[in-house]
Every structure is written in C-alpha cells, then in structure tokens.
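Selected chains from the complex are presented in situ; the others are not included.
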Amino acid sequence: MNINSRAIQDSVEVLSNKKVGAYNHMVFAVGDMASHAKPGNFVAISVGGPSSSLILRRAFAIYRSSNRGAYGGTIELVVAAHGTGSKWLSERSVHERVDMVGPLGTAFGIPTEPVNALLVGGGYGSAPLFGLAEVLKARGCRVDMVLGASVAGKIYAPLEGKRSVNVMTLTTEDGSAGVKGRVTDVMPQIIERNQVEIIYSCGPMAMLEAVNQVAEGANVLHQCAVEESMACGIGVCMTCVVPMRDSAGVIKMQRSCIEGPVVDGSQVVWGSERKIAQGTWGAPQ
Amino acid sequence: MSEFQAFDFRTKFGSRYFPSPIFTASGCAGSGKELSQFFDLDELGAVVTKSISVKPRSGRPTPRMAETPSGMLNSIGLQGPGIDQFLEIDIPWLQSNGARVIVSISGETVEEYASLARKLRGINSLHGIEVNISCPNVENRGLVFACDPVASRAVIEAVRRNISGDYPIIAKLSPDVTDIVSIANEVVAAGADGLALINTVLGMVIDVDAKRPKLAGITGGLSGPAIRPIAVRAIYQVHKALPQIPILGMGGVTNGRDALEMIFAGASGVSVGTATFGNPSAVIKVKRELLEGLRSRGFNSLSEAIGVAHV
C-alpha cells in the first residue's frame, strides 16, 4: 500500500498573506513538498506557536502548488479564520515560519480521455478545484464550475483561477452574487446542457451529500473531497473516518485523511454522522 | 559529556530486552506503515499495536474527537479488523520492517482475553502483550475491567494461563480509579510482568452551539500534555509500592524532558501517543532528546535513572 509516500514535514516560510473576501490567500515556500502535490491533496499545519495549547494540526486543501519560481517550490492555501487555530494561521506575517506536513491524502482522479467535467465548490471548498481545472483543461476536458456560499464574500473565485474554466456559475443563498439559491439548484441544467460526464466537488459535508444526490439522479460519476475532523492527518488515529462501501459492498469506516479526502461519492454512506450505518462491518450487535 | 561514550539505553520488560525505551502508544501509530514514511520502525524500542479484539469492530460513530486545552478527547471505540486478519496482515508487515512488536489486546469478557492470548501463544517473535483492561465488561453491567480489582485480576490470570510463562505481559491500567496501587497489586499478583500507566482519563466536551455532547459516543478518553501530571503521579505511586515491576509510562509525553520526568518517577520505558498526531516524528524526537537529557545529567545507562526522583 502506498501511504503518503511523498509526505514531508518541514518548517516553511510565509511568502505572502492577502485578505480576499472572507478568506486569506497564503503562499508558502515549501521546497520539495510542492513536487508531488496533486489537486485534492491537503497539508496539515501546527498552530498557535511554541507554547500553544492547540496540540493538533489543522488541515487545509492545497489551492495551488508550483515547483519553479523565484522561491523554489510553493504551496498556496485559502484559509478561512474559523476558530482559534485557523485564525492564528491567517494572522501570520510574511517571513514567519510554520510547521507543515504534506502533501497528504488522495487526489482527484483524472480521466484518461477528454470528458465534460463539472466542478462544484462550497465556500473555501473551491480552493482545490482551480488546480484541478487546470489539469483537466490541459487534458482537453470541458470544465464548468459552480461555486456557492451563503453570501458573496464567502465565494472564493479569483480571476487567475478562472482561466481554465469554460463557464463559471455562482450561487448565494442571499442572492448577493450570482443566482440566488444553492449549487444544487443550478447543477441539473448545466449537467444536461453540457452533457457532464463527471462531477468533482468540495465543500461542507451537507453540500457534498446534496451534490451526490444530483449526481446519482443524473447518473454521473462523482468524486468529492470530504471533510471530517482530523486529529493526525496521517492515518494513525482513526478519528476522521467516513463509512464507505468497498468493492464487495461491505461498509467500512475509512480514514478520510488517507483513503480520502477525495473519494467516490457513490461509495459514501451519507447522513451517518452520530450513528453507525446498518450493516457496517464490525458494528456493535 | 562525550558523544562517543557508550550509553546503555536498553530496557527490559519481563524476559525481553529492547534497545531503547521509547515505544509508540497503543492506538496512536496506525498499522505502523503510516509512520514508516517518516522514520524507520526499528528506531523504536517497540511498536505497541492498537488494541485488537477477537472480532472485527466498526468502532464508534463520528465525531470521534474533540480538541481540549493541551489535550484531546477520543472515542474511537477500538475500531479494528479482528485478531485473525491482524495476525495475517499487520504483524508480518511490522516484523518484516524491523519493528519489535508488542500486541495490545482488548476484550469484552474474560474469555475473550483468554482466546486472544491463545491466538498469540504460538508467535514467539513477539516482544510482549499489552493487556488493555480499560474496556467495558459486558458480563458486569459494562463496568470497565480496569476499575474493578477482581475483574482486572481475572483478565490477567486468564491471559497468563493461556500463554507461555516467559511471555511478557504488560497490564495497562486506567487512572480513573480511587486507588491505582491496589489495582496494580492485583494484576501483578495475577502474573503481569509489567504495567502500562496510564490509559486515557474519562472526559467530555459539550458542543455549546448544538447543545449536546460533542462526541457521538458522549464521553471520550482525554490524552495529551493536559494529563501528564496525572500520569507522572500514577507512575510515582505505583513505582513506590512495587519498585521491582517495570512500568511503561505514558500520557502527554511530547519531548525528552517529559520522558525524563516519567523515567525519574519510575518508568522503565515511555510510550508516545497523542504527540504523534501533532508531529509525525515525535517518537524519534523524544528518543533523541531523552538520550541527550540523560547524558547531560551524567547518567551512563537508562537503568541508573529509573526512579531517581524517589526520596
């Protein structure tokens, strides 16, 4: 088995930190760590400084990575200041260093043939989709994108990111940008109009579940990046599990940090937070 | 302090020697594979596996964890494939990658512990069994074995009876008891060669927005630096009462200083658990810093340092 075989732990320098809407766009000089980063991978960062009471790393999807450039390898993140740890990270100044482990987890699967792809992101969940769009575009795919959030400021859709996207559709729950509503309100039309063959999604679990329903309804493949609370990010603690059907149809609790975060949406047993899905392997009798 | 002076870093539990005293903690090192990306497993004194049960277990539903000040709660619920698949896949992989292996076992009845011991009896290449008795006893209203001296004793006796006499048995105790020394006495009388101190402390976090327990399992086990003073106290108390019994200390060890604290309190070895979640190579860091710390304090061997804080 190939477990995070490219992961590196390193103290990396903040090259840039800019406020973009509700988020901070941050660039780190990561050296070799960038070499093997693929769209869908994430990094895990120590937060709070030397005497921190926050003992666990925080996970962030890789927005972009680059091997070349003035600073050698770089990794870019889109950080929402959610709680104490992510707030701390978003407050780091240029030249400060943070301890980073990455790249971690599974990546989005890339079709071998050109296909029509739909990328769906919620909030900062758009981050890994732009790198994915580039790769898909380079393979000759048609790439549509739907980004949703509660309000306009929580949509992350930078200009340079749109280069590889054919049509970008925005939705907000309050109508402050794009279509008023949710991503799933606009998806069916796009799927039909563009003969979408694969959906990639990233965002809150509830959104992924709704996207999966649309995908199943339309009989389209669906790869999604799930987000469970992670204590270690490297597969050793078993906190981040998601119930998934394996090829034999058996439901097993799979680690989203290592067997994920990118998984096949049809294999996830959705809506099983706070309970063990019936028929799970080894479920209590 | 000469870099070149030989330092005897070996430690011993029961009949087995280990080249260094820093082990992983049960349930905190995955299958071993995941950490082998960050260092060689033979750098460890031993890998202590996650606790394995007779049958496969799904574990508890999510959320399974909550971060707390300088600590975390977990309620994994002993997710695992069951002993058969474990012996077929995990153990051979670990051993072929140079790891010394201590298998942690867990059961819901005394008979389950006995049957796990029988499964392990034949595998002489193992370095020991750690018996996790912080499990609910289904035959006694779910009361945790480790909280009941009689049940604790029964489990260790059953394991000893079903395994060869020189097979090192380390009984892992819970700190959630009124008198840990009396439990230690019982399990040693029942045949334990060593004691692992401490398992997690029962704790709970409320999600104040959802207005319900954060963990799906309601309560969870508290680990990490927050509990280190409790662990050091338990080690000190038990070493004072049973100075000849080797102790595997654990609970919040993050660096060499913390390991020194446990060694001086009376531990013969130290397991690193939660620290690995924050730092994948924490175990190696602890090992290196402990060695430096012992040398710089003029010790020539680990054994000289064990329990020196006792007055």
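Lettered A and B in written order, each chain numbered from 1.
Criterion: a residue touches a chain if its C-beta (ideal position, glycine included) is under 8 Å from a C-beta of that chain, and two chains touch if they have at least 3 such contacts.
Every value quoted in this text rests on a predicted model; they were computed, and no experiment measured them.
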> Beyond the single copies shown, what is the real count of each chain in the complex as a whole?
Replying inline: A x2, B x2
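Keep this in mind: only the chains that are shown with their structure count from here on.
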> Whole-Å distance, chain A centre to chain B centre, using C-alpha means?
Replying inline: 35
> In the complex of these two chains, what residues of chain A are touching chain B?
Replying inline: 1, 3-5, 7, 9, 46, 53-57, 99, 101, 228-229, 231-242, 252-253, 258, 272-276, 280-284
> In the complex of these two chains, what residues of chain B are touching chain A?
Replying inline: 27-30, 33-35, 37-38, 50, 55-67, 69-72, 74, 76, 79-82, 216, 224-225, 274-281
